[in-house]
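Take this structure first; my questions come after.
Yeah, one chain of the complex is gone here, protein chain that is, but the others are all in their spots.
Which chain is which? They are A, B and C, in the order written, and residues in each are numbered from 1.
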Amino acid sequence: MLLPRNLKALCRLWVADRFMAELLQFVISGLTVGAVYALVALGFTLIYNATDVVNFAQGEFVMIGGMVSAFAYAAGVPLMFAAMLAIIVAIIVGLILYRFGIEPARGASSVVLIIITIGASIAMRGLAALVFDKQFHKLPAFSGEAAIRVLDASIVPQALWVLGGALVIVAALWLFLTRTLFGKAVLATAANRMAAQLVGVNTSFVMSFSFAASAAIGAIAGVLVTPITFTSYDVGTALALKGFAAAVLGGMGNPLGAVAGGLIIGLLEALGAGYVSSSYKDAIAFMVLIGVLMLMPGGLFGKAHTERV
Amino acid sequence: MSRLLSSRYAALMFVALVVIVPGLMLNSSFYLRVGALIFIFGFAALGLNLLMGYAGQVSLGHAGFIGIGAYATAVLPTHFGWNIFAAMAAGVAGAGLIAYIVGGPILRLKGHYLAVATLALGILISMVISNEVKYTGGPDGMAVPRLEVFGFRLRTAQHWYWISGGVLFLGIVAAQNLIESPTGRALRALHDSEVAAGTLGIDAARYKLIAFVVSAVYAAISGVCFALLNGHITPDSASFLRSVELVTMVVIGGMGSILGALVGAALLGLLEQLLAQFHEVETLILGLVMMAVMIFMRDGIVPTLQRLLFSRRAS
Amino acid sequence: MTGVRCFVKSSLAVLALPVLMAGTALAQGTVKIGALLAVTGPAAFLGEPEEKTLKMYVEELNAKGGVNGQKIELVIYDDGGDASKTRTFAQRLVEEDKVVAILGPSTSGPTMAISQVVEDAGIPLISFGGAAVIVQPMKKFVFKTPHSDRMACEKVFEDMKKKKLTKAGLITGTDAFGKSIREGCIAAAPTYGVEIVGDETYNPTDKDMTPQLTNLKNKAGIQAIMSGSFGAPAAIVTKNVKQVGVTVPFYQNHGVASKSWIDLSGDAAEGVLLPAAAVLVADKLADSDPQKKVALAYKTTYEKATGKPISTFGGHAYDGLMILVEAMQRAKTSDPKKVRDEIEKTKGFIGTAGIFNMTDKDHMGLDLAAFKMVTVKGGNWQLAE
Partner (left out) sequence: MTAPVLEADGVGISFGGVRAVDNVSFRAYPGRVLSIIGPNGAGKTTLFNLVSGVYRSDSGRIRVNGVDATGARPARLAQLGLSRTFQNLQIFGRMTALENVMVGRHLRERHNVVLHLLGVAGGEHATREASEALLDRIGLLSHAHEEASSLSYGVLKRLEIARALATEPKVLLLDEPAAGCNAVETAEIDELLIALAKSGLAIVLVEHDMKLVMSLSDSVLVLDQGRSLVEGPPNDVARDPRVIAAYLGVAAEGDLAGGRMPGGTHAAT
């Protein structure tokens, strides 16, 4: 399914070796989880690029995506519309966050802005607990639950949706930022807000847009992953943590880096759990993270001089 | 000079009042416990403020050092038969040593990269605490032996109110000493202009490391007090959320303000109790309060109030 | 300096506020019962049904005239599952609210953190935490209503023994509950002739456990897998078990005993075995079963009031509240020490979790018989015995 036929035949020679099957299963697991982190990291990246804000409420967008679509679906709304509703709600929340949380504090130091987004994430969690509930919820998998066998390993179809979604979003984001005028305006705003304003970029609009788009990315991620990971009012924190780590590992502000960072952390966790110790698998990921930063202080794809703190 | 001195003593007097007056007026161990917790976390936040507000470096992993102090106090006497005072000292020294070893390489990182590296460090520490069940009791936590001084067992909230209040007071004195010392000037200089500080002979790496180690020691001391106050500790004390809470205390109270750390700790500590009555909306309100404080007082509560007070006097 | 004085005053006022509020609430003729529940945080799915249950039944009791002629006033604090927070609130319940007894906390760690507080205060505590350490070694004022986690292992191993399965793999969370199951299973295994051949863990926030399960599946000679988990991870483990193609019997535990786990796991839940309280299969119990009436009544009341399917967790709160209230009625007073003595004398109390027989050596009072082996068939609970 994943591999061309001749390669598949070649691989089949090794299938007898359980090692290969195990490795493949770990890699599949790592990529699936990593794609979730990557999607969260992408949201971080976009807002960071346009506004310099590290938005710790990014995980809450994922939560909103999951919760709204799960409740709408449970209420009988078709999945497609439930997903769209979730994205719209997330965009509205994102815009509100920008308008009433970030814009009034413009010019404040980055750590102050971080505390504002942490406050926002706490408030959003509290609100979600009130509006929804504190139980776990799910969405049906888009293409059924039956696992696909790949050379003795197995993958659930929804994982392909998540991976595909991450790819599509990063490609779209990349094209948008580099190929469209508006995308360039976003990058210009990131590089120098004042200069961007001078050349006629409506920076306030660019920044609102980045919040809306990040919220949408988060919500899409929420819809895509909920069939696998489920959702509840407080899934945001853990996701934000890993997403932030992924974004930084890849090089803060670089969309490709965000995806790479997410996949690497996911893979490290899965391989760590499979081969080393399941209790310390996160420790392995974090140690590698520290190690990489020691060698590359700007992350894998970051440039040292783009440092803006 | 005189202004400096008067503001310094005013601050100390304020802290002394904040410790003594409620301590004499409150006779319920619940209030005394809330007070003690505020002092204890205020103490840790004070240390973190030296790092954030003066050395200009952020740490999202400081609860890890609280955990080291707390668990050393519990684990060493329980499993290794250490004298509890030796265990406390070892916890504090251990945290300082780890900060010293790890700080060297990671403080070369800047901004968000440093934030993530410290975050990872904190998580590693809390992971060890949760996973080494044999020694730490894992997620259930473990009992902490009671402190005995001259055959007198220090265990009530009242004891620890006064002890942690005293520790906080001394911590503030020490922090003020440090800030006004050559080391403090070097740190403040680094924060304002690293380049200029460098050309004056200040070794940035060395002073960031000093601030990191000092703040880790403060956190560990706070952890020791926390463990002894509670008599039972769980890995929550070292969790990522606790680290975030500390950073929040510092920023809300006012970075670079000695009193700020205490005010930040008091705000969060009292809010938790005030909002407990309305626990349906507790989280929501807490988040909104945090946002509002930061939007309307972006320098933090203490510096903003100081400015208001100062300008009123001037006019 | 006026500013300073003003600040001291206002901070004192802030501190004093809860006292005033508590003061006004302290009316004559009521008896105050405290509750510490993880209404938010990772254990919120425990705290939420517990809170609903307590509120619902206290209201019902009060409508019937309360206990010993006094209305019950319930003071609930949300501890978020944090041990230190719980301890502060425990002290608040004892000192400020002056409650006569405390129900909860929802989980084991916070229970351990506050045992000393209730021991010192001489107030009975009925915990909803699962770990056996809560009541072993026994503390004078500390009781619990859920089955001990170790009992879940014993029940599972009993079932395995019946089926002549001797080699089991464990997969548990690194949270307090998972740890408790893991330790319980490792300790209980030799008694039942079971060998633990694989021991994997995961973090409560993990999203995929296939690597761990792949390792277990490939362990030589493995004959069964036992999971110690609750909440979303429990459903993820269940789905992953199916995904990696585990063919040996798969046991879950009482931590998943809610309809929500079946819903989340979908088809993967079919055929999974687990020990659970009778309340889960209330309508399927034989009419002769003494628990049927109580279990069915709780189920009906809860589901009618909340519109949500019951879980055994809310049941633990029901059991705790009722054991306490009956003890108060027997003591004919709400004096904490006398109530404690009566709680210890609880005999033959039929609760949702089983039939409680407490003694001065057993502050839980449940035996293995309280557990039913259940399974999932057609998306619903089924007795497996």
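To be clear about the criterion, a residue touches a chain if its C-beta (ideal position, glycine included) is under 8 Å from a C-beta of that chain, and two chains touch if they have at least 3 such contacts.
Nothing here was measured: the structure is a model prediction, and the numbers come from that model.
Trainee: From the touch rule at the top of the page, work out which displayed chains the omitted chain touches.
Mentor: B
Trainee: For the chain left off this view, which of B:Leu147, B:Ala186, B:Ala216 or B:Val293 is in contact with it?
Mentor: Only one of B:Leu147, B:Ala186, B:Ala216 or B:Val293 touches the chain omitted from view, namely B:Ala186.
Trainee: Out of B:Ala10, B:Val173 or B:Leu241, which is the one that touches the chain we can't see?
Mentor: Of the listed residues, the one touching the omitted chain is B:Val173.
Trainee: Among B:Met88, B:Val214 or B:Ile233, exactly one should touch the missing chain; which is it?
Mentor: B:Val214
Trainee: Tell me which stretches of chain B touch the chain missing from the display.
Mentor: Considering the whole complex, chain B reaches the absent chain at 1, 3-4, 173-178, 181-186, 188-189, 191-193, 195-204, 210, 214, 256.
We adopt the following convention: only the chains that are shown with their structure count from here on.
Trainee: If you average the CA atoms of chain A and of chain C, how many Å lie between those two points?
Mentor: It comes to 34 Å between the two C-alpha centres.
Trainee: What is the distance, in whole Å, between the centres of chain A and chain B, each centre taken as the mean of its C-alpha atoms?
Mentor: 32
Trainee: Which chain B residues touch at least two other chains?
Mentor: 131, 282-283
Trainee: Hunt down the residues of chain C that sit against at least two other chains at once, touch-wise.
Mentor: 39-40, 174
Trainee: For a test of understanding, state which residues of chain B touch chain C in their complex under the given definition.
Mentor: The touching residues are 10, 13-14, 17-18, 21-22, 25-26, 28-31, 33-34, 37, 130-131, 133, 138-141, 143, 157, 226, 230-234, 236-237, 266, 270, 272-274, 276-277, 279, 282-283, 305, 309.
Trainee: Which chain C residues qualify as touching chain B in the complex?
Mentor: That would be residues 1, 3-4, 7-8, 11-12, 14-15, 17-19, 21, 39-40, 76-78, 82-85, 87-89, 91-92, 94-96, 108-110, 112-113, 115-116, 131, 133, 174-176, 179-180, 183 of chain C.
Trainee: Enumerate the contact residues on chain A facing chain B in the complex.
Mentor: Listed in rising order, the residues of chain A that touch chain B are 54, 101, 104-105, 108-112, 115-116, 118-127, 129-130, 237, 241, 244-245, 248-249, 252, 279-280, 282-283, 286-287, 289-290, 293-294, 297-299, 307-309.
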